[in-house]
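Once you've had a glance at the structure underneath, I'll fire off some questions.
One protein chain omitted, others in place.
Order of writing sets the chain letters: A, B and C. Residues in each chain are counted from 1.
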Amino acid sequence: MTAHCPNPDKFFPVVKTPALQNGALKGKIALVTGGGTGLGRSIATTFARLGASVAIAARRLDVLQKAAEEIRKETNGVCEAFQMDIRKPEMISQAVDQIESKLGLPNIVVNNAAGNFIAATERLSPNAFSAIVDIVLKGTFFVTQEVGRRCIEQNKGCTVLSITATYSRAGAPFVVPSATAKAGVEVMMKSLSAEWTRYGFRFNVIAPGPIYTPGAFNRLMPGMTLDQAMELGKQGVAAGRFGEREELANLAAYMCSDYSSWMNGTTIDFDGGQTSLRQKSDFGSFLYEMDKQAWENIENIIKTSTGKANKSRL
Amino acid sequence: MTAHCPNPDKFFPVVKTPALQNGALKGKIALVTGGGTGLGRSIATTFARLGASVAIAARRLDVLQKAAEEIRKETNGVCEAFQMDIRKPEMISQAVDQIESKLGLPNIVVNNAAGNFIAATERLSPNAFSAIVDIVLKGTFFVTQEVGRRCIEQNKGCTVLSITATYSRAGAPFVVPSATAKAGVEVMMKSLSAEWTRYGFRFNVIAPGPIYTPGAFNRLMPGMTLDQAMELGKQGVAAGRFGEREELANLAAYMCSDYSSWMNGTTIDFDGGQTSLRQKSDFGSFLYEMDKQAWENIENIIKTSTGKANKSRL
Amino acid sequence: MTAHCPNPDKFFPVVKTPALQNGALKGKIALVTGGGTGLGRSIATTFARLGASVAIAARRLDVLQKAAEEIRKETNGVCEAFQMDIRKPEMISQAVDQIESKLGLPNIVVNNAAGNFIAATERLSPNAFSAIVDIVLKGTFFVTQEVGRRCIEQNKGCTVLSITATYSRAGAPFVVPSATAKAGVEVMMKSLSAEWTRYGFRFNVIAPGPIYTPGAFNRLMPGMTLDQAMELGKQGVAAGRFGEREELANLAAYMCSDYSSWMNGTTIDFDGGQTSLRQKSDFGSFLYEMDKQAWENIENIIKTSTGKANKSRL
Partner (left out) sequence: MTAHCPNPDKFFPVVKTPALQNGALKGKIALVTGGGTGLGRSIATTFARLGASVAIAARRLDVLQKAAEEIRKETNGVCEAFQMDIRKPEMISQAVDQIESKLGLPNIVVNNAAGNFIAATERLSPNAFSAIVDIVLKGTFFVTQEVGRRCIEQNKGCTVLSITATYSRAGAPFVVPSATAKAGVEVMMKSLSAEWTRYGFRFNVIAPGPIYTPGAFNRLMPGMTLDQAMELGKQGVAAGRFGEREELANLAAYMCSDYSSWMNGTTIDFDGGQTSLRQKSDFGSFLYEMDKQAWENIENIIKTSTGKANKSRL
């Protein structure tokens, strides 16, 4: 038998409809960076559907505007597009001005925008390394601080949710800039939780495993078809399947709603057991393939080789 | 200003109504150990309200039966009481027999039963240490394995959720048996996630911070009034308040529902920022009390003492 | 190219001679549980060589006595054997009485004794699970507390070092009892570090990766020859080789010496990068096999598929 689940459809069904009660995010004003594509767009959609006023922000205004319009149609909710390069503090400030006047000051910030690509670390140029750190780590800080400062001044609370990755704590080869920067983001959130919660803030993190989006897969599994990437990737995920955007959006909605107002400083791995499965190789992954007979053989070998002393131990 | 939030009512409102859509747990059969009191009872109530058939199990049958009846009344749902000392494998087996015939084989197990008390470690008897380990660590294993084995045999999946504590990873003084045993439970869940997910299982953990229940507080803050305990305790929680049982029950419901079917091998800290606030003392907690003027002074001191070199660095 | 190092002899030479200055453990009285075999015996040997008076203790007195005699010969140092089943508090107490009168009260305790074996978790009997927990977790507590209590009473400090395993935090399949119990030990050490350091104690942990000992390998890689086990196992270790007992003993000696008197509450992974290599599968382990040409291809694919937008990002 395999190490991952061969039958995810049966055991781990995908539910794409909203988990939370209708109107769960009413009164919320949410800024979602990178909200025009991929996971960010799904988060924005779910938030709008649950009653939040949503600002999506990224570099490509056309992409954002199209997305905002479609989200409004799909959800009957409020969603507006704003141009913002999160590497540029002044541009962030201007965009937040606009958001504030159009929708109000955000009381939810989802730090979702990021860059990433596969590379052998010795081949990276200094600029390539910096590019990722500047978006992921500095950009996340600049956005958080800009909105945060205004919230503190106006004595309003704010819930900050950052999207990192499963490899943000244990590290990963071939994505060193991203792993490095995402690790920084996770600890930034914890640090701010210790410093700013007294001002009415919450800071939490979702660390997702593989969820198909065109953006992520083009850069991380280049040159493969989707099917190939899925086939290869799912073997590393205990659940035997990738995640779906709506599943992550449901978790994000819960974490930004008042239902979780006591959740603070937390990182949630959301990865179908990818992280736990990594342990598989400790004593040989062939152990997953053993049947009843094979186990009985091993049990006998242990009994024989360790003798009586072992007997009493077991 | 304080390190914790002085105004939790404004910023971190308590929402006690169910977070999930009605019927979110329909078709689920949930076993909640320690479900007759405290957090376990709240979890059972929320689960029953969301459509699950709930079995609550612990040692005191009278307490359980009274609770089950009240839960049925309150929720119009299904809840039954079963006597089970989780330290005793045969008793577990018999109770699961009964559950299976009355409600069906559980596809949700909430390992919530536990024991704990405050003590100076050098004063513990070997029996006192064993007592906690036997309930928390062995008991959790025995219940998980008994239900798990049946699920594997019947080719049914199961979602296991264990309740640990915020101190399960970093440790804590004066509750050494509990910290030790809860740490074991967390890693047991991760290990099983690596081994049994292929059979359709999920294993997750909630590590809660302080939530008032008579059981926990009598043993952990003995000799204090509730007000004293709350006053003392909330200063260690960034959010400035304790959690409420219904908040935890909402998180548990999400984690046991199909909305989170891709969540696996995860531990969620749910503690109002208690863990993140622990970092406060690094450079003196007086830093939380500084006003604008004080910060300007410090900034000047740094500038002066480090001179030009520092200038260019900042 | 492989993910692990193909040339460990060149890059990661094994040094078996003592790392510390001669006499580094003079004046120390060390109790090493399980000190008659495997890693424990190597630790005892290195400690005796560095000037400590060493008590080795386990269940099989004959094994211990033979080991003690050989250690004395080999090192010209002090080493005595004591029978002690660490599951039995009274027996521990008697053995520590004897140690105290023969060598003095230990100011170093190395919790090294353990049991472990490979098994599919659904096949474990409750007794098999308990057997491991009783040795590893309860036994470690009983020994630590017995010596600790005496040290507190006599106002003497003590350094406690526990040996766990790399899988003690992330978990591992097929060794659930051990993973569970070792996790408990790690957090027990941290908790006691918070509680007893004020009495002059230190508590630290070494979490080793695979190091050949007959005890461990018979139970964990049963039915394989040593060569097969090594060949299989080293692929999971970044360094491309297993550890050697003397390397671990050198680390243990440092951690129990006064050179590290400020180290406290720490867990040191010692595993040739086994833990870090586990990450390898994130985006496909084929990435390790790519040559220059293959990387250039991938870089071009990324460039093409993401176009200008990516350009500016990188």
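We take it that a residue touches a chain if its C-beta (ideal position, glycine included) is under 8 Å from a C-beta of that chain, and two chains touch if they have at least 3 such contacts.
Quantities reported herein were computed from a predicted structural model and do not represent experimental measurements.
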Residue of A:Gly184, A:Gly209 or A:Gly272 in touch with the missing chain, whole complex considered: A:Gly184
Contacting the left-out chain in the complete assembly, out of C:Asn116, C:Ser193 or C:Asn218: C:Ser193
Listed residues C:Gln65, C:Gln94 or C:Asn264, member touching the removed chain: C:Asn264
Residue among A:Thr33, A:Ser193, A:Asn218 or A:Ser260 that touches the chain left out of view: A:Ser193
Interface with the unshown chain - residue positions in chain A: 89, 120-122, 124, 126, 129-130, 133, 137-138, 141-142, 145, 148-149, 152, 167-176, 179-196, 265
Footprint left on chain C by the chain that the document does not show: 1-7, 10-15, 17-21, 24, 157, 190-191, 193-194, 197-203, 238-241, 243-244, 247, 250-251, 254, 257-266, 268-273, 275-280, 288
Residue ranges of chain B at the interface with the undisplayed chain: 59-60, 115, 117-120, 123, 125, 127-128, 131-132, 135, 166-167, 170-175, 218-223, 232-233, 235-236, 274-276, 278-284, 287-288, 290, 295, 297-299, 301-302, 305-306, 309-310, 313-314
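Please note the rule applied: only the chains that are shown with their structure count from here on.
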Homomeric contact chain A-chain C: same or different residue positions, threshold half: same
Distance from the mean Cα position of chain C to that of chain B, given in whole angstrom: 30
Centre distance in Å when chain A and chain C are each reduced to the mean of their C-alpha atoms: 34
Two or more partner chains touched - positions in chain B: 190-191, 193-194, 265
